[in-house]
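Take a look at the structure below.
Certain chains of the assembly are absent from this excerpt, and the rest are unmoved.
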Amino acid sequence: MNTLNMYKNFMEWLTNVETWQRFGESAIRIALIIVITHLIIWIVNKSIDRILSNKQTSRLPVQARRMVTVGRLLKNIVMYACYLIGGMLLMSELGIQLGPLLAGAGIVGLAIGFGAQSLVKDIITGFFIILEDQFAVGDVIQAGQFKGTVEVIGLRTTRLLSWTGEIFIIPNGMINEVTNFSLRNSVAVVDVSIGYEEDVDRATNIIQATVDKLEDENLAKPPEVLGIQLMGASDIKIRIIAECLPNTQHALARKINLQVKKALVENGMDTPYPRMVTYHRDERSGERNGA
Amino acid sequence: MNTLNMYKNFMEWLTNVETWQRFGESAIRIALIIVITHLIIWIVNKSIDRILSNKQTSRLPVQARRMVTVGRLLKNIVMYACYLIGGMLLMSELGIQLGPLLAGAGIVGLAIGFGAQSLVKDIITGFFIILEDQFAVGDVIQAGQFKGTVEVIGLRTTRLLSWTGEIFIIPNGMINEVTNFSLRNSVAVVDVSIGYEEDVDRATNIIQATVDKLEDENLAKPPEVLGIQLMGASDIKIRIIAECLPNTQHALARKINLQVKKALVENGMDTPYPRMVTYHRDERSGERNGA
Amino acid sequence: MNTLNMYKNFMEWLTNVETWQRFGESAIRIALIIVITHLIIWIVNKSIDRILSNKQTSRLPVQARRMVTVGRLLKNIVMYACYLIGGMLLMSELGIQLGPLLAGAGIVGLAIGFGAQSLVKDIITGFFIILEDQFAVGDVIQAGQFKGTVEVIGLRTTRLLSWTGEIFIIPNGMINEVTNFSLRNSVAVVDVSIGYEEDVDRATNIIQATVDKLEDENLAKPPEVLGIQLMGASDIKIRIIAECLPNTQHALARKINLQVKKALVENGMDTPYPRMVTYHRDERSGERNGA
């Protein structure tokens, strides 16, 4: 009779209006959740495509391929996030208590938030380095105290090759201010010392004539003699600047140094050594010695 | 009979007063939510328009266009935020449990909060740089150790071009104290060394006469000789200042240096070399040598 | 009959005691909320008025106007906050679930908290700079490494004009320790070098006599010769101090330098050059050379 009773009760529950009402409402909500989840994924994917293809005029074909990678990464992140939240909504519809799951995730999230701050920051910064095209592979850049040619730009780290052969592996989150040396022409700056006893105008003319004759395939503009840069303790420094192709300024400065040195020597003006005026005095004489 | 029962129960539920009452209250609340959401969007948009057009007297037409951009950005942010919250209120009215969704968003928010702190700070600072018109494209500024001409002011990064051709890419959040060199006239400061044996008054007069004759299109006021700036170890430094147009002080200082040097040479006063008084002494004599 | 039933049920609901009881209680609570909200606004406004007018004796009329601005800002913040919370209480009375709204606000609040920390700190510090009257427009101050004349004190940033023409734009939150040069008389400090062979008392007397004759409209007290400040390697430094009007110490020091130099030259005491005692020795002799 118990079994009969149970059956009867079960049928009663089955035919109860609230049962079906609950089922119906649940079914509608589940359908809604699935539709909305996919709708959001579709909208976000489209937005990512449009943003990446519009905002960025890639300097290099390599860049274009990287954009595709970034886009795919972003879409994956969005997709997983949407499925995760949608799945949790479904589970809560099905009546599984999500409290513990969420609390567990919250604790893990806290741990991630604290411990992996710099990891998250690395990836966000890496993403913007690529998106904003701050530098490309092959550029000479400086980040903090590390200067070198960019070898690899990754989402988490960037690798630079210094001119002396070291590889610098820099987390992107450490790349705050970037100095890019490869985007514009460089300027070679040469300061030439002449003695105080020389005629500044004549020296300037000799230097100007010398640098005017200078020939170099990296020279972007004719060099210019700016004039007296500094009145030093023993010498006058005359500054020469020369715009040249990016990262060729050191070689050019060496060339200018050599030519100007030769020209000055030919004209009898050499680099002045440090100077000092000395007075010889007799100790404790109380007077000063004469000529 | 079950089906009949179900139908009966469903009708009973349908005609139940609480059902309609719940429906009615829900409908009113949904309408309220939609109206209020749009009202808030409308009010905030108006406020943004008024603030941006009133508070800012743009120095440049470029600025005006940027204001429009900023305004549109702000309005978009507000609109998406309102639709998001309004949508969530609607979903909760429709009976979808938002707990999981919110918890998920909370965890993501925590991760964003920790990992993207500097990103958010970049954008907020960028927004204020534009809003407060701290500097404009073409200004010469210094932020931290980076000095150059502003090339691009973005919401996240600012690009400076140094005079030697480097591009500095600086996240706005790193731009704390800004030094703007282009808003006011600069002052060229030249310190001229004269020997201790010279007559300071005569030297001052010669220098004053020289700088009075100076002609330069960038000169904003006649140069001024301030007097003895420093009593050095071997020389007296006399300071000259000359107000000039922004960022022309280096060229002007070179000119002043050249003219003053020539004038002093003409008057027989040259830059003094470092000096030292030497006493020759016989070792361990216990006495001091005479004259 | 359904309709009839519905009507009957509705009437039953309408005439139910709990319905009216709920309505009544709700109405009372809504009234309470509105009254309390306005009461709090009124009390806080009065408090702001009293605090601002009492605690602050403005140095400048400009200050008074700024106080009004600050007061209005504070009142606006309080009013909006009270209306916001009151509105939320009302909505919860009307049965709109505020959970999502609050959670959304919480996430936004978290983001603001993390990303806009420095913005909030800027405004709080700016508020206290004005309230405590730390400096006024026209004062010469130093904040960190930036020294200049205050041009603008804003709620978020302060602008200084350096004497060489740079504008420093400093977020208020970066202004920790402020040095204000304009509140008290400055002291010009001049260190005069005399040789070890001179009579210190005589030198002190000559210097004292010279500075006693000094006339300057900025001089607040007669200058004072403190005595031997330092026994250097080659010279004795005698310190002179002179209290003068704020920010006139550099000009005064130049004047003192000039006068003292003249007086010492007249008395046959000039600035001593660096000195060195040299022993000439024959290499590897094992003995020392004689007189």
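The chains carry the letters A, B and C, assigned in the order they are written, with residues numbered from 1 in each.
Methods note: a contact is a pair of C-beta atoms (placed from the backbone, for glycine too) under 8 Å apart; a residue touches a chain by one contact, two chains touch by 3 or more.
Everything numeric in this text was worked out from a predicted model, so none of it was measured.
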| item | value |
| --- | --- |
| Full complex stoichiometry in copies [only 3 chains shown in place] | 7 |
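Here is the rule we use: only the chains that are shown with their structure count from here on.
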| item | value |
| --- | --- |
| Homomeric contact chain B-chain C: same or different residue positions, threshold half | different |
| Rigid-body rotation angle, chain B and chain A, from Cα fit (steps of 5°) | 50 |
| Most centrally placed chain - per-chain CA mean versus overall CA mean | B |
| For chain A paired with chain C, centre-to-centre distance based on mean C-alpha positions, whole Å | 34 |
| CA centroid of chain B to CA centroid of chain C, Å | 19 |
| Contacts with 2+ other chains: residues of chain A | 279, 283-284 |
| Partner chain A, residues of chain B touching it in the complex | 2, 5-6, 8-10, 12-13, 94-97, 99-101, 103-108, 110-111, 113-119, 144, 146, 154, 156-157, 161, 163-171, 174, 192-193, 234, 251, 254-255, 257-258, 261-262, 270-281, 288-291 |
| List of chain A residues in touch with chain B within their complex | 11, 14-18, 20-21, 25, 29, 32-33, 81, 84-85, 88-89, 91-93, 98, 102, 105-106, 109-110, 112-114, 116-117, 119-121, 123-125, 128, 132, 134, 176-181, 183-187, 189, 196, 200, 226-229, 231, 233-234, 236, 243, 246, 249, 274-285, 289 |
